[in-house]
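Left out: one protein chain. Kept in place: all the others.
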Amino acid sequence: MNIIRNYIYQGKNLFRDGTFLFWAMVYPIILAFFFNLAFSSMMNVNFDDIQVGIEENNYIFPILEEIEFINIHKITQDQVDEKLFNEEIDAFVDSDLHLTVKKSGIRQTIIKEVVEQIKQTVKLNRPIDGTEFSVNYVAGKNQESNSVIIIFYSLIAMVSTYGVFAGIETASLMQANLSNLGLRINATPLKKQNFLIAGVIVSLLLNLLANTGLLLFINYVLKIHLFTNIAYSLIFIILGNLLGVILGIFIGVSNKKSPNVKTAIAISLTLFLSFLSGMMGPWIKAIIEKYAPFLNRINPISIITNNLYRINLLGNTKSLGEGIAVLLIYSMVLLIGSYVFLRRKSYDSI
Amino acid sequence: MVVKVKNVVKRYEEKIALDHFNMEVNEGEILGLLGPNGCGKTTAINCILSLLKFDKGEIQVFGRKMTPNSYDIKRQIGLVPQEVSVFENLTVKENIDYFCGLYIDDKNTRRQYVEEAIEFVGLKDYVRFYPRKLSGGLKRRLNIACGIVHKPKLIFLDEPTVAVDAQSRNFILEGIKKLNREGSTVIYTTHYLEEAEMLCNRIIIMDNGKDIASGTIEELKAMITTSEKIVIRFVNIEDEVINKMYKIPHVIDIERNGEDFIIKFENGINNLSNLLSFIAEYNLTYIKLYSQLPTLNDVFLELTGKELRD
Partner (left out) sequence: MTVFKYFIKIGLKNKWVIIMYIAIFFVMTLLNSTDAMKREEAFEETRLNIGIIDKSNSELSSSLKDYLKEKNNIVATKEDEEYIKEQIFLEIADAVIIIPEDFTERVIEKEEAIIIYKDDRKPHSIQIENQINKFLAFANITYQNGQFALGDVKEALKENTQVHVLSKSGFFENSSIETWFRYYFNFTGYVILAVYIAIIGIVMSDFRDERIDNRRKISSKKLLEFNKEIYLGQLTLAIAVTSVFIIASILLMGRYIGHIYYIKYLINLMVFSLSILCLTFLINNITRNKHVITTLSTVLSLGSSFISGVMVPQELLGEKVLLVAKFFPVYYFVRINDAVINSLSEVAFELFMQVLFAVAFLLLGLMFSKKAQRI
């Protein structure tokens, strides 16, 4: 009986904190908005034309001229260094169809591909009409996707752990040495478990609500369809929520630092883990994979991201066991750890 | 004996908070714990409630040793802590209801108790208010309501009238008396001596973690030598006459407070008439004269050398 009352009242207490609620809901949406802005435009990149320096008598001069996105600069050999240095041209093509560049960026790679293909085609020495290269012989078996979606999975994974903040709040309410209410509650016959469980569930509800808002936003406003298999995806999102809240409680009860400090720990930890899981660019994840692959398997945010990817894009719903198990183990360990700190006890000082 | 504290020692790193502290509380009394700020009153309460660890000594509540898991004992205790401790996002009524629900399972009883508590602290017009919208005094009333709603047998009130307006304060004090009449034992800490004098059956005076004296008000006042103080302001008096005042029977000491003379007498019946004779003898005129019985402040002053008011 007590438990349900606890839910209701703790729920009221949490949900009525207007600012907290607002930011919990709105903040992930704002992030998603920015992500979308940055990354979706990346997919439809309109390059500025690529600037290519070439000598007038080079035999591929006319060919390059034809290509829409290439802009030819007629230059001489001695101008090459200077024009490369001040980036008037991205690359210089010499008579053997070798390139000189200042750095190896996307534009240089593209030019290399173009020039190389021209060279090879010429060597092939057959008449071509240009249509041969527009055929696509490859059928992708994956769902329609692009890298943007991967990054959104990462964002969702990070945001699912944001129950950590509500968890920290609940923790402070429970400890006599952390808040006035904590003191009073410790003098009552209320069992700590009851308060704790109610706190966890209420925080979970809040964060799940925020997550739902985010998912709806991504799906209907940004019109990015992230999920082909909602049910399994939800499993991981919920697990992420659970882990987040329990982590918050653990951070909250395990030490006596100020709430600011605890919030700072929560933010930097989640940000760091998300970073490692590739939220700011898939390249980081590749490095980790190369030098310390086990990190990806134990990083909870990586686990959620990877599994979301696997479920929705690879369409694979078997073998989810490992991911689920690891997340649950983390949650259990942190929960037990929290309980150890919470065991009804007297304090050395209040 | 409802509460028994024997030789309790509590140390923090830098100082001793409780120094072989002793306290006994009998059923049905209002016990005052009186002492200046920082003397250990709240620490004592927290130790009794098993919220704080202590290093040595023994504490029993309702005849049994109190631990953090003594739920059944806690059920009979109500605490009104020094700081206002309520949920910021629950209304007055919701707060009281929540805390009541931690003790009373039956819905109907609870509803009745909550109504009575609201009535008792006079917050009927404020039931829907959130704590942040209440003035200091009203917040304190809410704080009290949350602590006593379940009609506990033993109530701890830790400085409940600090920063409270006069009207609320009277209200609170009357309320506590009523609770006591209805059967609750009350332990009341304060550094306001007037309150202690008005409210408590017995008082324990505390300083630096020690219990210095205990007893009823009369017993305490009897502990000191000063039994009467007469304050007088002369129009004109010469120094030699002042010196002669010391010869009036039973005079212990004479203090000057600006223009006023404060003459302290030890036990004697005719102190005032002796003084009047003296005045007549030396042809003095006065414009102010009154007699004061010693206050708890005097008790404290004499026992510790310090004022209770700091």
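A few notes on this one:
To keep things simple, chains are lettered A and B as they appear, and every chain counts its residues starting from 1.
To be clear about the criterion, a contact is a pair of C-beta atoms (placed from the backbone, for glycine too) under 8 Å apart; a residue touches a chain by one contact, two chains touch by 3 or more.
All of these numbers come straight from a predicted model, not from anything done at the bench.
Although it is not drawn here, the omitted chain touches the following shown chains in the complete assembly: A.
For the chain left out of this panel, the touching residue among A:37, A:216, A:230 or A:298 is A:37.
Within the full complex, the residue among A:67, A:234, A:280 or A:350 touching the omitted chain is A:280. For chain A, the residues touching the chain absent from view are 19-20, 23, 27, 30-31, 33-35, 37-39, 41-42, 44-48, 81, 84-87, 97-108, 112-113, 115-117, 119-121, 123-126, 128, 132-133, 135-142, 145-147, 149-150, 165, 258-261, 263-265, 267-268, 271-272, 275, 278, 280-287, 289, 306, 309-310, 313-316, 318-319.
In the analysis below, only the chains that are shown with their structure count from here on.
Distance from the chain A centre to the chain B centre is 60 Å, each centre being the mean of its Cα atoms. Within the complex formed with chain B, the chain A residues making contact are 1-2, 5, 9, 12-14, 16-17, 176, 179-181, 183-184, 186-191, 344-350. Contacts from chain B toward chain A in the complex involve residues 12, 46, 49-53, 68-69, 71-72, 74-75, 77, 79, 81, 83-90, 94, 98-99, 101-103, 105, 146-147.
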